[in-house]
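Shown next, in structure tokens, is the structure this report addresses.
Note that this complex is displayed minus one protein chain, with the remaining chains in position.
On to chain A.
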Amino acid sequence: MTTDITDQSFINSLIEKERRAQASGGRWLMVPIIALTIAYLTPFYYLFVTIFKTTEEYATSGVLQLPQSLAPLVDNVVQAWTLANLGSAAINSLTYAGIGSALAVAFAAAAAYGMTRLNLLGANGWFMLIFTGTLFPFQMYLVPLLFGYQRLGLVNSWLGMLLIYVAICIPFPLLVLRNSFSGITREVDEAARIEGASEWRVFISMIIPNATGPLIALFLLQFTFIWNDLLFSSILANGIEVRSIMVALQSLQGTYSTTGPNVVITATLISSIPTVLMFVVLRKYFMAGLQLGNK
């Protein structure tokens, strides 16, 4: 007797069998996966028990032991906040990251528009010029930047920090946006141009709305990069009024610091809230940003 392989019930039974085999394999795999994940997340467990301990409790109890009460958190936050001036540092970093990333993505978008939509002479040469900015390690910028900033009076200034962050966040978004703008059909803007729209209008109302996904993803990537930066801010702006949140965090930690681990760990949590929150809320865009590449 032969089986009719086009018979729907036969196909369904095959699909069902395959699914069951996969599901049981999956169920068996869950044991090592969960064990591995628990081990992987131990530093986070450590973080969440530590923020509820006093310095004295931290020193006397085991580091992985549960805290005696939740109350010390308030004092830890207050200490971290006042010792490191976290409030003003957070506002500094929020403005560097928010404004810097928005300006960088806007400049990159405008440049990508000029390179893909207008008859720009030598468009490839201009692109290569900016793209060169992704090749060098940051270490090659530091000494000349510090020297130039000293000459221009930009050291320890809010504007100086913003300028370097904008510049450093332009090349990668340009690379991505040049690709995504090329993918938008030309009929859209040709029609608008015939209607008499200016290039600025075409850019703002035809191209930008068609690329919101990559634009948001790029904004998030660059925001995270600026918020997380220690290298540039530790050299160019370590003054207490302009320093970034990461410089403030670092000032709490290390050999010469007498701050208790419970306070330092609380400060790491506070300084991670904005980026982690953005990741949780806008996960879709973060993951899309990954597919664009990573910086």
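Quick note on the criterion: a contact is a pair of C-beta atoms (placed from the backbone, for glycine too) under 8 Å apart; a residue touches a chain by one contact, two chains touch by 3 or more; residues count from 1.
In the analysis below, contacts and distances are computed from a predicted model.
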Field: Among "Cytochrome bo(3) ubiquinol oxidase subunit 3", "HEAT repeat-containing protein", "Sugar ABC transporter permease" or "D-ribose-binding periplasmic protein", UniProt-listed name of the chain not shown
entry: "Sugar ABC transporter permease"
Query: Among A:A90, A:V176 or A:V264, which residue is in contact with the omitted chain in the full complex?
result: A:V264
- line: Missing-chain contact, candidates A:S9, A:T37, A:T185 or A:T258, resolves to A:T37
Message: Touching residues of chain A against the unshown chain: what are they?
response: 22, 25-26, 29-30, 32-33, 36-37, 40-44, 46-47, 50, 62-64, 107-108, 110-111, 113-115, 118-121, 123, 126, 129-130, 132-133, 135-148, 163-164, 166-168, 170-171, 174, 199, 203, 224, 227-231, 235, 246, 249-250, 252-255, 261, 264-265, 267-268, 271-272, 275-276, 278-279, 283, 286-287, 290-291, 294
